[in-house]
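One protein chain is absent from this view; the other protein chains keep their places.
The chains carry the letters A, B and C, assigned in the order they are written, with residues numbered from 1 in each.
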Amino acid sequence: MIHVRDLSQASKLRLALKIGLFVGIAMQYLIFVGIIETFHDRFLIKDVISIGEIIMLLVFAGSGYLSVWALKKALNPVHEEVEVPVRRPWAVGSGALSGLVVGAFIALLVIVNSVIEVRDVFVSISPDLIQIVTFGRGETLAGLVIPMALSTILAAIAGTLYIVRADVRRTVVLSVVWVTFAALISDLIRVSLSRPGFPVFLSRIFTSSNGLTVVGTVTVVAVVVAWIVFGPAVQEKWKARKSTMSPARQRNLRYGQWSLLLLLLLLLPLIVGVFPSEVLNNIGIFIIMGFGLNIVVGMAGLLDLGYVAFFAVGAYSMAVLTTLQPDIGGFELTFWAALPIVIIITGIAGLLVGAPVLRMRGDYLAIVTLGFGEIARFLALSDWLSPFIGGAQGIIKIPKIAIGATVLRGPQVLYFLFLAAGAVAYFISWRLKDSRTGRAWMAMREDEKVAEAMGVNTVYYKLLAFGIGAMIASLSGALFAAKLGTIYPHSFSVLVSITVLSLLIVGGIGSLPGVIVGAFVLVGLPELLREFGEFRLLMYGALLITMMILRPEGILPSVERARELRKEDRAQDEVYSLDEPTAAPATPSGD
Amino acid sequence: MATAIRQRLGSGFSWVNLLLWLLRIGVVVLVILGSANTLISQKYTVANWVSLFFSGLAQGSIYALIALGYTMVYGILLMINFAHGEVYMAGAFTAFFVASATAKSGLLESNPWAAIGLWFLVSMSVATLVAVLLERIAYRPLRNAPRLVPLITAIGASYFLQYTFRGLYGSNFRSYPEVAILRGTVTILGFNVPFVQLFVILAAILLMLGLNAFVERTKTGKSMRAVAEDKEIAGLMGIDVNRVIVTTFAIGGMLAGAAGIFRGLYQPQGISAFMGFLPGLKAFTAAVLGGIGSIPGAMVGGLILGLFESFGPNLILEGLGIASANQLRDAIAIVLLVFVLIFRPQGIMGEKLSEEKA
Amino acid sequence: MDDNDRALLELSHVDTFYGPIHALRDVSLRIEDGHITCLLGGNASGKSTTLKTILGMADAVNGTIEYLGERIGGMTTAELVQRGISMVPENRRIFTRMTVMENLEMGSYLRTDKDGIKEDLERVLSLFPRLEERHKQVGGTLSGGEQQMLAMARALMSRPRLLLMDEPSMGLAPILVQQIFDIIVEINQQGTSVFVVEQNANMALSIADYGYVLQTGKIVLADTAANLQVNKMMREAYLGEM
Partner (left out) sequence: MPPIFECEGLIKSFGGLTAVNHFELQIEEGEIVSLIGPNGAGKTTLFNLITGFYPPDSGSIHSDGRSLVGLSTHQITQLGIARTFQNVRLFPNMTVLQNVMVGQHSRSKSGVLAAILRLPSFKAEEERVMAKAKEQLEFFGTRLVGYRYDQPAYSLSYANRRRLEIARAMATEAKLLLMDEPSAGMNPKETEEITELIGQLRDERGFTIFFIEHDMRVVKGVSDRVVAMDYGSKIAEGSYAAVSTDEHVIEAYLGRVSEDGADGR
């Protein structure tokens, strides 16, 4: 039985208006907060369209898409699997209407801005911005009409798109996505293509100093279209061929794929060049920390918001032990001699932080560790400790890492150290996951009391998690210090902890590949998009909220955690004990 | 005998307990030593201490107002609304723009109290709106989720709000316009106290008394207490639990908005989008110190924290020979948080939460 | 009893799941207007679930629940309270941090008729003189018996037509149990229908008109209270067959 509700025309219109209003407000948010203007500085396609503009156009289109989606949902609220057709006039109409509303919001902004000086309060509303949102027409009639017209048309198209054939829809959506992505990383493409040995014109054809070229854009679209048209057939063929191979050959193929991946990893810095290698190293710092925090939060279930403290202890102890700065330390060890000491010191720091918080409940633990992280930073900043760790001036003259007599210079070489450290952290996490230790951690995460009742000494395992987590962070910190050569307290703010936590959540808590994906998305992308800088944490915040609400298991959830953070699992905690109440001293008559 | 001792210590005698005891003793010794040293050295005059007292009290009132929001939300939902510091920031920001407008229009000059009243009206409304939106968008969908999920969401919301405000209003520090009537000092028992401090203290006390009356006497206030105690039974009485929760966020937001204004009035360095984080953490400390969930506890906790923070560096740290002790003002507030959570998580006035409930 | 009479509340063929547990199986029972009806059963027999099902706090997957001929499945608790159903929960669950008067005030939360509330307050306090003495005391400081009285008084403050009671005798000394049950009779005589869910069968049957016995989610006996009191199967239902 399908419940297709028959909506009156008025309520369909209301729905479209509602979506338009909602998206219109979101559009205003993007404008007021400064995202549109900031991203206008960068072209998506050189001299054709800027990223700021494409964002606006996407929002326009999005309103139409969303309104038809909502209409569909309203017509058929229960059975997602059944297609209920939305008739074309309605799709076009709903889309157009919602788009009109979004456009009207922009027109309204232009009018209001011409009457009163909004800029006194909202710094982003500059004359430039008005030019951008009116697509260059400014405060003229055309400036009012063009956004509205564009928005209406695009939304109507997007609305129609929602009901057309799936492959057409996919082509359009994927083209937009990939063109945008290619534009975002166009610098990287450009740098990678323009290197000795490559013909110069290659980089010039596809990319410019600012965004893709038209040729580049067409190429991306062509590749997407080709993939949509021919992709399924090719995949099918490959699968068929693979299934006819002998098991031994299949195994060899798998080995081949793995070694290819390994080779790729090893050659990566050479392939991508200097600047991207630097970015890779920065991602590496967070990947290592991600693995460490994953043990503490993902496996043992201890929400540690002060993880940056261990990163800091690692970096500072490495700096103090190796620096050539005359008034600090005086040990002047080599990196390799200092490393074991650093790891041990940080491990002990992990135990010291862990011990007092052992009996603390989850949310209190989170806040206290956050506090520890802040205390660490205040201490690092203070004059009191500055004779030992440099205070606000930090520590300089940390020597480069050397192997024997060879000094490792440049991001392309350091990359291998990060790769090695990342591999170690990954290996440890992976091996521990399927072991008595890992099971004890997970049991503790799931239900501490019951874990105790199964013989798990939770005190020991909590300390162990803190200790190992700290040691892994110290690895990252030590490399960080040696890589930069100087460290300042400001590098160790709570934002580091939040970034690591965010990348875990985005990747999927408990999932090791998730850590890598999360780090690339949350650390890598913003590095490539310099304009992104100021909005990075805005995005993290929005991501944390939406992930927790819509997809708490992350992009790449680990199998057993897939539904960990979902509501349904609470059913077990809440299994009704029939008539007998469970003991709660607060209502002291239960059994 | 040995068994008896072990029994008394409960099931967990261990190295951890020993460590905690050592920590406790160590802290007490350090506090006593430091204070004694400072007092003996007579570095500060009585007037110095009195001035620290009032500035601590004023700062403490601000913490107390923010802490009330934490504690009320915790009392009802058992969640830490980590983004509450940003509600306070929103209040301070809104008031800044209203204040500039009133200064420009001359209202502040001609009728200062009306102008200040207007600041409060507008900024408390905006802060309330932010708090209510926060509940609606970020927390309500997660009402039944495991405990840590709303906490993570709250952290996300905190950063989202910080950077939204920075995007909207820019990253400059902004200072409130000079308010003539709040300038000057008042002499109390022969000591000069800045009038603005007194104003903050008195206004905060007024707000807190108002809140107390609201919660104790009005039907809505009583229904809030009923929901805080037992949502299911409150629902059985026909109370609309969701509405009560929204009301709680709204009231918390109002108080935080007012606290934002006080901060703007009282502190010269101005306000920024990131001003909410540390006071938020400290106000949470105050709420825990007073016993989270307890309204009078949050008030007392806030005042104690303000005083502790005010006296701490000069009294304790300097006595221990720590240079530039004032740099560690924020750190010792957080140290206090850590110690309270370790040794007395139920706070001064809170009842002990049973493990089941917790 | 005449089956054609319209019952005050009637459950027909109700099945309820609580989480994964099939807690009620095909339960049918009726509560007659003006009478005391009791539902008996041992531990974990599904008694509380029956009450939760009536109040919509547990979902009935099958069957119907009618109150005065109106289907009440899916209604909110507030709507039910407004229609005159009120409950005294298991373990009392008064608001321990609020005073006796405030607790009673919460009981009349949905009412706006000031005079009526005042009238009911007087009536309730005359039923429970102990509460009048302690009206300023905080709920948590009351003794178990007093708390039970307060929970009953609170429920009465909504001026219910049907009072649901979940194990009023639980955790109380026998003498107090007797007192509580005497008051239940009085409440009933003043015109409120009562549905008592009890483990203490002898006590409940001594005041009830009609009783049902529940065993692992099924009604196994249904008869007049007088008949049940002498029924040999009663003990079986609790302690198993001999």
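Everything below uses one rule, namely that a contact is a pair of C-beta atoms (placed from the backbone, for glycine too) under 8 Å apart; a residue touches a chain by one contact, two chains touch by 3 or more.
Owing to the predicted nature of the structure, the values given are computational and were not obtained by experimental measurement.
Novice: Among A:R169, A:R439 or A:R551, which one is in touch with the chain left out?
Specialist: Checking each option in A:R169, A:R439 or A:R551, the one touching the absent chain turns out to be A:R439.
Novice: Since one chain has been left out of the picture, which residues of chain A touch it in the full complex?
Specialist: Contacting residues on chain A, toward the hidden partner: 427-428, 431-432, 435-440, 442-443, 446-447, 449-458, 464, 468, 559-564, 568-569, 571-572, 575-583, 585, 588-591.
Novice: In the complete complex, the non-displayed chain touches which residues of chain C?
Specialist: 19-23, 36, 42-44, 167, 169-171, 174, 177-178, 181, 185, 198-207, 216, 226, 229-230, 234-235, 238-240, 242
The criterion applied here is as follows: only the chains that are shown with their structure count from here on.
Novice: Return the distance between the CA-based centres of chain A and chain B, expressed in whole Å.
Specialist: So the centroids are 32 Å from each other.
Novice: How far is the middle of chain B from the middle of chain C, if each middle is the mean of its Cα atoms, in Å?
Specialist: 44
Novice: What is the distance in Å between the mean C-alpha positions of chain A and chain C?
Specialist: Each chain reduced to its C-alpha mean, chain A and chain C end up 54 Å apart.
Novice: Can you pull out the residues of chain B that are in contact with at least two other chains?
Specialist: none
Novice: Quick check: what residues of chain A touch more than one other chain, meaning two or more?
Specialist: Counting only residues that touch two or more other chains, chain A contributes none.
Novice: In the complex, go through chain C and note every residue touching chain B.
Specialist: Touch residues, chain C against chain B: 55, 57, 77-78, 81-82, 87, 89, 93, 95-98, 102, 105-107, 109-110, 154, 158.
Novice: Quick check on the complex: what are the chain B residues that touch chain C?
Specialist: Result: residues 219, 222-223, 225-226, 229-230, 232-240 of chain B touch chain C.
Novice: Along chain B, where are the residues that touch chain A in the complex?
Specialist: 14, 16, 19-20, 23, 79-80, 97, 100, 137-138, 141-142, 144-153, 155-164, 166-170, 277-278, 281, 284, 288, 322-325, 327-328, 330-331, 334-335, 337-338, 341-342, 345, 354, 356-358
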